[in-house]
Structures are given as structure tokens and as C-alpha cells.
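Here the complex is missing a single protein chain, while all its other protein chains stay put.
Per-chain residue numbering starts at 1, and chain names A, B and C are given in the order in which the chains are listed.
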Amino acid sequence: MTQSVAILGASGYTGAELVRLIATHPSLRVAALAADRKAGQPMASVFPHLRHLDLPDLVQAGEIDYSGIDLIFCALPHGLSQALVTTLPREAKVVDLGADFRLTPEGYETWYGKAHAAVELQEEAVYGLTEFNRDAIRTARLVAGTGCNAATVQFALRPLIGQGLIDEDDIVCDLKNGVSGAGRSLKENMLFAERSTDVMGYSQGGRHRHLGEFDQEFTRIAGRDVRIQFTPHLVPVNRGILASCYLKGDPQAVHARLAEAYADEPFLHVLPFGEAPGMGHVMGSNFCHIGVIGDRIPGRTLVVATLDNLCKGSSGQAVQNANLMLGLEETAGLMLAPVFP
Amino acid sequence: MTQSVAILGASGYTGAELVRLIATHPSLRVAALAADRKAGQPMASVFPHLRHLDLPDLVQAGEIDYSGIDLIFCALPHGLSQALVTTLPREAKVVDLGADFRLTPEGYETWYGKAHAAVELQEEAVYGLTEFNRDAIRTARLVAGTGCNAATVQFALRPLIGQGLIDEDDIVCDLKNGVSGAGRSLKENMLFAERSTDVMGYSQGGRHRHLGEFDQEFTRIAGRDVRIQFTPHLVPVNRGILASCYLKGDPQAVHARLAEAYADEPFLHVLPFGEAPGMGHVMGSNFCHIGVIGDRIPGRTLVVATLDNLCKGSSGQAVQNANLMLGLEETAGLMLAPVFP
Amino acid sequence: MTQSVAILGASGYTGAELVRLIATHPSLRVAALAADRKAGQPMASVFPHLRHLDLPDLVQAGEIDYSGIDLIFCALPHGLSQALVTTLPREAKVVDLGADFRLTPEGYETWYGKAHAAVELQEEAVYGLTEFNRDAIRTARLVAGTGCNAATVQFALRPLIGQGLIDEDDIVCDLKNGVSGAGRSLKENMLFAERSTDVMGYSQGGRHRHLGEFDQEFTRIAGRDVRIQFTPHLVPVNRGILASCYLKGDPQAVHARLAEAYADEPFLHVLPFGEAPGMGHVMGSNFCHIGVIGDRIPGRTLVVATLDNLCKGSSGQAVQNANLMLGLEETAGLMLAPVFP
Partner (left out) sequence: MTQSVAILGASGYTGAELVRLIATHPSLRVAALAADRKAGQPMASVFPHLRHLDLPDLVQAGEIDYSGIDLIFCALPHGLSQALVTTLPREAKVVDLGADFRLTPEGYETWYGKAHAAVELQEEAVYGLTEFNRDAIRTARLVAGTGCNAATVQFALRPLIGQGLIDEDDIVCDLKNGVSGAGRSLKENMLFAERSTDVMGYSQGGRHRHLGEFDQEFTRIAGRDVRIQFTPHLVPVNRGILASCYLKGDPQAVHARLAEAYADEPFLHVLPFGEAPGMGHVMGSNFCHIGVIGDRIPGRTLVVATLDNLCKGSSGQAVQNANLMLGLEETAGLMLAPVFP
């Protein structure tokens, strides 16, 4: 039986990626598409690559008739979901892809510099890192998708936290990030001519807001304050995050722990010890590849994780969560093989 | 019911693309993979992006047990299929992705400079431009996939030939080609550092062998000699061909003819008059987008067609033909939406 | 003796390219830099690659003291020069890099849809295609730089016009254009994620304003109306234009004419007959490489020309003209070798 979804924020890259995934999903169909600034346009004008699909035109979010909608994806710019989700009918489940519901009220205020506008929803929201939160997601009404960097680094590190395997006070995560993570908004430093021959860090020194998720999750799991170092770098690639995580701990033990933790996971693949993945090997897919390498210096370990920020890091994760929330097979519509080359 | 296929030449890009498409195909499974130079390796070593799949290891083509194989894809370097196909059991259907069986014996000798080694197979082979040859393909034992450039330009022009719509003695086709068309072989001019900031024509002046297909097909359809001008140019993109075809003829009539010809085609989309497609809008998919534009000079028409050379231009076309040959739905496994951005 | 220049519009790519060239020019120094929106900033904030230079901060154009300025480069968005140049002191020479002074009053109105605001300056301006206009440029007070596409195609074709060598009613020019030609302004289709895997035509069908230059120049030279077909295509490269020009005429005669015309030109290089240049071979330089190829169809000729749109197509041409206007060696500061790879 097909279930109906609405996508709010359909004119951005994560919105388009949701449509791409749902296009070949066996049990979902797109019933409504909203995008305030581009309301009135056919989706094929905004995203010509979706021309072959029979899609509803873009409308204002407020114009949608939500009766008959089983689940709503909110793929809105940061801050807009807080107000919007309160106006949605409680019969519809909601997967939010933005940053509005990821943190506790205190964490939110720390990282976003103001009080949250819908604290009760914030407290109701379930953190959407699927592989670590399946039971809660299955019964949730509102799921908060994780940050794309937050997903990548948690896949690399989360099973290691609170296990006595690594020095939790000395974790350095250096990320290489495809530019689609910045979205479709107009910024001078996102022009092709600026990015195509450049690599540059941003939000360096611990200022990136995804750190709020690491602080929250790792501290909770460890039962003590955990603060990691985290530096993202823009690389001239559309899709992909590759996280190089420098740890103090025994590499073989780290590998064994990750391999065991993910042994039955359909989307998380741990490579043989000593091999590292490449960003290009997960493009367009919901897979995450993870490698563990021992350094020449004893007791130093490098964990490398890579995924597609628009798919497993955002819209693929959202569909995976929606599958659980709607009682579908978790992998439904998500086994697309990566596109290479 | 699942049918079994073998892929010969699985270590090249078109081989990998076949595996990618079959990974989510509802009725096909990969029973054998051959690659002579890399025999003995697991596919995940040769193509790490296919790591999540349960695939047979690479073997020599001669080691395969073909009993139980319904269809064989030959994705071999040019010239190897001629000898190999003669050794395959006649019970298995064959789709050849190379250039060995596309031309008549005379055409082959003209463009490849030597006699064909398996003339009777050459005469048996059906030309695999699916949309124009469905009936013959359905009953064929051996189908010859078209060149990727040949597919693109024929989608742009073939319905116009022999119709009195355009001047068939004055057709200029300027192509922009993603580099994966050159395959995975080692050539200095295919290194990243050589290609990434360059655009350069090749086989200019009418020396590209895909011209053999145009000469053969257009001459046959027109009932008179047709010779087009055709210049491919390498652009720094992995996948995609964009053909800009300069014609003498009425643009509205050309648009009407193409729109009518492709009205019911699931993979060929003609844009509204005056709009032109972009190469990035079909990446990873089996779709071809076609646009028609009138020039400021009366009677001059520009037809632009674009497709993904590895998919619709090669492996996607091959699966589409295999679907017909095996009695499956023509679109089975091929409705994957393009990946953008 | 060093001469002083001011650059108006220094926060755009052509402004930065002027600074780059003047940085190693033996006889010019940058005395003032203006950029209205970024006035008050040091140049190193706007263009960090110029950090090593001792440059004046950006100011408003109106704040500059022009006494002591020998020459002013106007690298402004289209339309702004008309008003501004009238306010500049007539003692200073002016090289305008924009479109304001390229056309006759009638041509301007045809292509820009309104009357020119400074017709007398427009009539005074000398068309800045250096190699064809040296004497007038030497004595000019105001030189109008050509369009980057207009320069490329004129280098390919101009010596052939009015010579009875080619059919002037049947000229097709298909261009591949690096994205820096669009400047640094914020447009969604210029984002990295939109352009990096795409190739797409624009202003197709004869709507590009550089056609005004072709119409004006070729018609004047031929003594009859000449209208060419001209289609630019964006390719994912920062710098470079490659023009593929399809002509009816004898290829050997075309090659001989071009080779003779450019035999003594320091920046224009005609390749041996049958060879074609690549865009990557002129990057960062003031050179233009030109090749001529005969088609398999007798009487059909392909002329390919390539240059760096920011350098020879714009700022390099501007410095070349400034050299002539200031009585310097024409090649001064411009013999930088291309950067490859």
C-alpha cells in the first residue's frame, strides 16, 4: 500500500534528493511539494533532472491539504521548522531535516544563541541517527535528522565512546566536505569559479554548530564531558564527506569494535583492517564506508568514514527514518548502488 | 522469475555500470563476472563502490559455466567480441556493448581498416537503438549496442531524416563529451591533471568511427547518401554527452516532428520549444533530454540532445535491450532518477 | 619610467586580473583601486591571492584623485561606464573593459534595447581588438575592449572575411566557455554544485549580445551584411574559451591565410595544418592558439581558436592596449607563460 508524503522546502538540494529517492521507492508517493519563494512553478523548472516524473507543482506550505498525508518531510532553512511544525496536524508524522530539533533546549541556546521557539516539540523530537535509535524512531511522531557531519563522525566514533578503547579527551576529526552541504543559497564563496580550484577550512577552531550534536551525544554516552576537535574543509566535489579521525587507542581493538557494532547493518560497511575508503565510492547512495588504520606510532589510530552528505547524511537518512515510522522495510527504496565514476 | 546474466569485461566502466543497474533490477541477477587481467579479484577490489553487493569474484571468460545463464553482456574493448561471441553457447542471448557488430561488413571494413572476423554473426546482429528497433530486438539472439555518440545524435536527428524537413547535406553536430567514454585504460591525456582544466576536440574532421553508424543508418533511412559533420570535444565531466546539432530547416516543424515521434517514449523527453537541456540533468539515468531552438537567421535550427554516455549511451541501453530480449518490461530497473547536483 | 593606473571595478575578476598582470609589469603601477560595494576594504580581503602586493585599499570611484594617473581601466558591470567615463578628466587615457563603447549608436540600441547615454564618447571610442587596430589605439584617448567571445571568434575568422575564401552566409561558431566569464555576481546557475557536472548552452539561437560586435565588424569588412550563427556553452572550467568554427571553404587556403595574417603576431599562434589547440594550453596567458582542420566532406573547414577569457579575452587585451596608448612596448608585462597543468 502506497503512503503519501509532503515535502516542505522542495526547492533545495535535500528536497530534490528526497524526490529522487521517492521516485523509485516501492511504497511512497509525493503528494505535495512546497517552496515559498518558488511557489507556482512546476518542479521541472526548478529541477530539470526530475522532468520525467509526474509531480505536483510547488505551492506555499500553507496551501497544502494535509488530510491524506501520512508523513511530512521538512527540508527548510535553519530556524523555520520551529514555527512551522507547530502548525502541522498531529496526525501526520514529521521528519525534520534541519537543525531545529536536534539539540536539548540548553544545547540549542548554546549553539544558536537564542531560546528555542517550540520547546515542547524539541523535547518530543527523537534524534534521528537511525542505526542507534531504531526503537524510539519507530514510535516517534517527530524525528530530527542529524547534521551530515554529525552523522559521518558518529558512524566513525560512536561505538568507541564510553568503552575505554580510546582517549576521549584527545579526538581530532578533520573533514573534507562536498559543497552541496552549503545548499542552494547564493553566497560568493560558493560560486564555481571560487570553489573549483580551492580547498579551504571553515568554522575552524570549534565554531561549527554540528559540535553541539557531538557534545550532546558523546557526553551522554560516556557519562562525562566529551569535547572533540572538528574541522570541516570544502573540497571541489558536489557530494560527499570524508572524515579522518585521529585517535589514541589500539587500532586493532578499534577495528574489532566497529566491525562488531556494524556487522548486521545494511548501510554501514567496515573495510578490512588497514584499508581506507574514498569519498567517490558512496556517491548517490545511502551507504557509509569505514576504514581503520594503525599509525607507525604505537597506540595511534586513524578511523576514516565517508558518506554522501545529501543522501545518507540527510535525505537518505530521512527516508530510512520515515520507513521505520511508517512500518515499512527499513531499506525500502534505499538500496540504490553508488554512481561511479 | 529472476533471470541470470554474465558480464564479460566487468572491470571496465560499462561493466561496472551494468552491475550498478542490475543491483536494483527486479528480475535480473549477476551470475558471473569476467575480466581477464583482473581475474581472481573480488569485484569490491576493482570497484569499491559495489562493496555492498553479494557478487561473484572476477574470473576468466573461458572459466564461466554458461548453463543457466540467460543472457551475456559483452563489455569488452573493441575487437575482442568478434572472436569471443562465436565461442558462446547459442542458447544464451548476447548483448554486445562494443563496436564489433554495429556495422555492415562493408562499413566495418571502411571504418576499422580490416575484414570482420565473424561475418555471419555480424549479419545476424540487430542494431540496438532500442526506440527504433524494438521488434527486431525482441526476437534477436545477438544485439549490437550503439556507440554512445551515435545514440545521442540519432535521438536528435533520426526522426528528421528522409522527411524533407531539413537539408540532409548540411548537418553539423558539435558534441561535448564526458571523459568516461574513453574507458578505464591508461592514456596520458586522460590523467586528471591533463583533463581537469582543458576542453579539446578529438577525431576532428570526420575521422571518428561512430560516423560509420551515422552513414549507415541515415543513408538507409533517407534512401540516399547522407554524410554529417561530427566533432566530439572532451569536457571535464565524468558522465554525459551534449550534442549541439546545427540544421537547415524550420525550427517549429523540427520540434513538432520530434515531439510527435517521442510522445510515448518513457526515456526520451522533448522540452518545450525554445528550451535546451543541460548535461547535468540526466547524470546516472537512462533518460535523454532534447530541445529545439530557432536561430535569429530564418530557417536555421539548433537541436540539442543530452544523455549519460555510460547509462543511456551504453549500459542502460544494453539493459533496455536485454529486457526486451528476455520478455521483461522494457523499463524494468531503468527508472532511476538522475543524480543532481 | 613607471606610469600610474587606476582600476575602477577592482573587486571583480577582470579587475583582479589587471592587478595580477600589473604586479609584474615593468612600467605600470597601481595607484588607485575602486569598488563601490567593497570600498574601505583592503584588496587582500577581497582577493587573498594578492596578499603579497603592496596595494592601495579599495575606495569609491568618486574618491580618487586622478591627478598623476596616466590611464584608467574601467572594469565595471555593463552600463555603468557610460555615465562614469564622462566624469573622468580628459588628461587620463581610458581603457574600458565593458560593453559600453564597443558598438555604433545604432548597434548599441539594437542589442541593448535603449539609447546610449554618452553618444559622443561612443563615437570617439576606438575598438580595442589590438592586432587589427594598432594605429588607432596608439593615439586613442578611449579604447573599448572587445567581448571575450568576440575576440576569440574574430581571431579565428577576421582575416577570412571579405576575401572570397569562405561562404560568409554559412558560418557556425560553437563555443565552450569557462565560467569566470560570468563574473563574480551571485546567480544560482553559477554555484559550484550547479556547474561542476554540467555543460549547457546559453543565449542560444542568436540572442547573445556579442553578436552585435560580429555583425558590426564582419559587415564593415565584407562590405555586405554578414550574420553568423553563434552558440556559447558553459563548461566546468574557470578560464578559457574554445571556439569551434564550421566553415564552407578550402581548408588549406584558410590555413594559409591565417598563418600569413598572424606570422608576426607575438600572441597569436597558428598551429600546423591539421592540428587543433586545447583550452588548457593558454590558461593564465595572453596567447591565442588557432588550428585549422579539413573535414572528410570536401570544402568543409573547421577553425578552432582558444584563449583565456580573463586575460587575452579581457584584462590582458586591456593591458596590451594600454601599452600602446602609453608608448610602451606592446608585449610589456604580457609574456607570462600559460599555467599547465
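Criterion: a residue touches a chain if its C-beta (ideal position, glycine included) is under 8 Å from a C-beta of that chain, and two chains touch if they have at least 3 such contacts.
Since the model is a prediction, treat every value here as computed from it, not as a measurement.
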Listed residues A:A136, A:V199 or A:A222, member touching the removed chain: A:V199
Residue, one of C:L103, C:M283, C:V304 or C:V319, that touches the chain absent here: C:M283
Hidden partner chain, touching residue among A:V19, A:M283, A:L307 or A:A322: A:M283
Full-complex contact with the absent chain, from A:T14, A:Q154, A:Q216 or A:N238: A:N238
Interface with the unshown chain - residue positions in chain C: 13, 16, 19-20, 23-24, 47-53, 180, 238-239, 266-267, 269, 271, 277-278, 280-285, 287, 289, 335-341
Interface residues of chain A (partner: the chain not displayed): 170, 172, 174, 176, 193-194, 196-201, 204-207, 211, 227, 229, 231, 233, 235-240, 242, 244, 246, 274, 276-281, 283, 293-297, 300, 302, 304, 340-341
Residue ranges of chain B at the interface with the undisplayed chain: 13, 179-180, 184, 186-188, 190-197, 236-238
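The rule is simple: only the chains that are shown with their structure count from here on.
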Same-residue or different-residue interface between chain A and chain C, half as cut-off: same
Chain A and chain B: spacing of chain centres that average the CA atoms, whole Å: 36
Inter-centroid spacing, chain C versus chain A (mean Cα positions, whole Å): 45
Contacts with 2+ other chains: residues of chain A: 13, 180, 238
